[in-house]
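These notes are about the structure you will find just below.
With one protein chain withheld, the remaining protein chains of the complex are depicted in position.
This part shows chain A:
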Amino acid sequence: RGGMLAAVLLLLTAAGPGPGPVPVRAGRDALREELLLSPLPDGDVAATFQFRTRWDADLQRGAVSHYRLFPKALGQLVAALGVRELHLALTQGFWRTRVWGQPPLQAPAGAELWVWFQPTVTDVDKAWEELSNILSGIFCASLNFIDSTNTVTPTASFKPLGLANGTDHHLLRYAVLPREVVCTENLTPWKKLLPCGSKAGLAVLLKAERLFHSSYHSQAVHIRPICRDASCLAVSWELRQTLTVVFDTFSSGQGKKGKLGSSALWSLSVHSTSLSLPLTLLPTDWSLFKMFSRTLTDACPLASQSKVYVDISPKNKEKELLEVTPPPASVHEAIVQGDKRTYAVYDLLSPSLFNTSRSLNVQLKWKRPQDSSDLPTPILHAQRYVSGYGLQTGEISTLIYNTHPYRAFPVVLLETVPWYLRLYVHTLTIITKGKENKPSYIHYQPAQDRRRPHLLEMLIQLPANSVTKITIQFERALLKWTEYTPDPNHGFYVSSSVLSALVPSVIAMKDVDVDVEQSSLFTSLFPSSDGSSYFVRLYTEPLLVNLPTPDFSMPYNVICLTCTVVAVCYGSFYNLLTRTFHVEEPSRGGLAKRLANIIRKFRGVPPL
């Protein structure tokens, strides 16, 4: 470690910005970067980047003027608006928990923003509005569409992740924009917040054309106060920038598994038994170059830690599934989400890594084919859909699965529904295993038309090995004609509902007391309460609901146009008919005459 530190210091002094020594005492800051490559159960590969900037300065106290690694835009924002915690996620796609397993960090499709404000903030709504507008500018996202109609104040689902005393939920604001489309214009400002930009370190892999050539893309910014040290006497601020992409094995061009010729299928007869298809599947091999069309050449010079983790945990306790080249220098074992995982670690700051070759191109080779049957189902997953048909009523159904064989656990469900779906709360039914399941806590805030959405929060106990079905009926409101979005026939989005749960882990987590500063980043965002369970936050699918829509097409336009024309013509014609014309006496003379008349009036002489 000493050698590594020396290397860091060497690098820092060699590539530090600007001349002169860095003022260490006036707020020590440190950057750690990390890339986690994890093969997903169905053969896809997820890559999670985390960049963590930690600053030993108190932003709230003001008087911070010199920014080094921490981005100034965000730091000033935190100071000016009294933000205690800020979590912003921009996501394109949907994390399919059922086939991909629990994500390290999940986010709902679209844009999600939740913020805890300081207790000193008097007008939280105003600060929230201001904040969303500023963030909208920083990240080039439509966060300015966050207003009171999609903002809620959850009471139980979102707790502060960082240092907090007192959780008065009136200081919390939460909003999701499910329609937000995330693309490169959101990625570029996100990359600019990194100390090294995308010039060096892991960030060189962040090439937009590859990142958006994926099945799932989620980028997030988390700002929170943390303890400076174990004694927790002072506050440090932490900025985490995370980015998760899932690369599809199919769409990468090389079909993964024995590719079926379409001509063969065209003529195939379903009932013929002689046909044999290649049914053993060997997913494509992966490498950093194949995924990102880049390789790693160095660490970010400003980073104090720069590591690449590859999940090589064996499945089913059998022999390893994956072969990783080059052979890792060390292997890290951790308990992540209730499961023991093995990671191959590449430390970009260790000088031996780039000795043999100039660049690091981690490759994954599948050793043996996968079966369709042994996809592990995650302990907690959910599904949500709209049932019913027609344009008057409908029903939102949520299915929550607990596949744990013997442990029951509670889950907090947060449902935010726009006001134009009028929920009938008396129709709320929660059914588990054929019996009604009474939630132990319900917080319902009814919607107000054009003002605020429905908020429904429930604490539901999920019995072991069960499916819980939650249904609630709604009626579709008829909007005013100016309230329809462009292309209203496409439908209106209902944002994802949020499931927060402490899921009992299969194996006990012993190493809870590991120093956070030393452990890998992907394990340390959510606080784990004790060794027997771990925190999971899941998001369901957003919904697309059709509302009764007037025909905005040609007949509608024709009607509007005809009415206008008729109104105009009729108005003028009527005016013409009913107006009486009479000749007006032309007023002769100007000011002089009027003056003369006034004088004559005084004199008692008839006017001119």
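General remarks:
Just so we're on the same page, contacts are C-beta pairs under 8 Å (C-beta built on N, C-alpha and C of every residue); 3 or more make two chains touch, one makes a residue touch a chain; residues count from 1.
Keep in mind that, in the parts below, contacts and distances are computed from a predicted model.
Missing chain, UniProt protein name, picked from "GPAA1 protein", "COQ5 protein", "Phosphatidylinositol glycan anchor biosynthesis, class T" or "ER membrane protein complex subunit 2": "GPAA1 protein". Remark: the omitted chain is touched by one listed residue; of A:436, A:487 or A:584 this is A:487.
Screening A:132, A:215, A:337 or A:416 for touch with the missing chain picks out A:215.
For chain A, the residues touching the absent chain in the complete assembly are 92-94, 96, 99, 109-110, 178, 212-217, 248-251, 253, 255-260, 262-263, 265-271, 277-279, 281, 372, 383, 385-391, 395, 397, 399, 467, 487, 489-491, 493, 541-546, 549, 551-554.
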